[in-house]
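Only one protein chain is missing; all other protein chains are in place.
Take a look at subunit A:
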Amino acid sequence: MAFAQATKSKSVSQPKKATILNTFRRDYQLWLMILPAIICVIIFNYIPMYGIQLAFRKYDFTAGLTGGEFVGFQYFIQFFNSHLFWDLIRNTLLISITTIVVGFPAPIALALLVNQIRWKRGKRILQTTVYLPHFISIVVLVGLLNVMLSPNTGVLGLLLAKLGVEGNLLASVNAFIPIYVLSDVWQHVGWNSIIYLAALASVDPQLYDAAKIDGANRWQIIRNVEIPAIIPTIVILLILNMGTVISTGFEKIFLMQNSLNLPISEVIETYVYKTGIMSNQFSYAAAIGLFNTMINFMMLVVVNTIAKKVARISLW
């Protein structure tokens, strides 16, 4: 211990004359260990950010990512004037806001519910079960919806037909968002509740005792002890969720799309895929994608600022 103390004071006195070169020399092993990750992130995450300028340039096959002629906001204006613009915005917002309004409180409620269970074994069984759907792939989930909701042969389809819900729900404009959102809750509610359960586990037991002495019943304990304890977690996760409010789950929407539900299921991201990757209009699609990213980023900043002011909680 004395030795450790000695070296510590030695290393504290060192930085006074440490130049950048010296720190590199001292920490070269640390730099070597993090270098592969840095290189990988620069290539695959930062170079595409540099490539965003494609949205302002006319894509030229021979000139590559950034060599085309500069055309300014031409592609953005083209998108704003396109007849699909307002439909895309409406669908994207409708789907993402419904997902947040329904999907965000669900895991909080589940965590509070699970936290009430005293029977340890039953609690474990329930938790193991509700985490499970999180590990099912999106393709399988959509396939599952298709076979179970099929009006002639699916078990849910048959049940709904008996209840008077007619027709093929998968091809219906009205049913698309409820099916999308409810299946999303089904798949992720358990998994997303883990973080709240972790927050609940760290509540000081003395608070529970104090509440009991004050004569609080179980519901009052939930309302006055448990919910205030997880508020910081709720706010942080809400901010993070808001940041992706417009980039709804591309893959799932894409897989659930068919020609009949397209009026409600075409969102910005699926449109970017279709114009960019499938029809090779790279610059136009890049502009639409950038528009999407900018709105996401602005939402994140705005919500974070509000949270900072109102609840004194923020990401940065």
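Keep in mind that, in the parts below, contacts are C-beta pairs under 8 Å (C-beta built on N, C-alpha and C of every residue); 3 or more make two chains touch, one makes a residue touch a chain; residues count from 1.
By our rule, contacts and distances are computed from a predicted model.
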Candidate names "Phosphoenolpyruvate-protein phosphotransferase", "Electron transfer flavoprotein subunit beta", "Carbohydrate ABC transporter permease" or "cysteine desulfurase"; UniProt protein name, chain not shown = "Carbohydrate ABC transporter permease"
Note = Only one of A:L113, A:A210, A:I231 or A:V302 touches the unshown chain, namely A:L113
Query = With respect to the chain omitted from the figure, which of A:I77, A:I97 or A:V147 is a touching residue?
reply = A:V147
Task = Quick one: say which of A:L126, A:V165 or A:L238 touches the chain that got left out.
result = A:L126
Task = May I ask which residue of A:I97, A:V139, A:A210 or A:V302 touches the chain that does not appear here?
result = A:V139
Key: Contact set of subunit A toward the excluded chain (per top definition)   = 3-4, 7-8, 11, 23, 27, 29-31, 33-34, 36-38, 40-41, 43-52, 54, 64-65, 110, 113-114, 116-117, 122, 125-126, 128-133, 135-140, 142-144, 146-148, 150, 152-153, 155, 158-159, 186, 190, 194-195, 197-199, 201, 217-219, 233, 236, 243, 250-251, 254-255, 269, 272-273, 276-277, 282, 285-286, 289-290, 292-293, 296-297, 300, 315
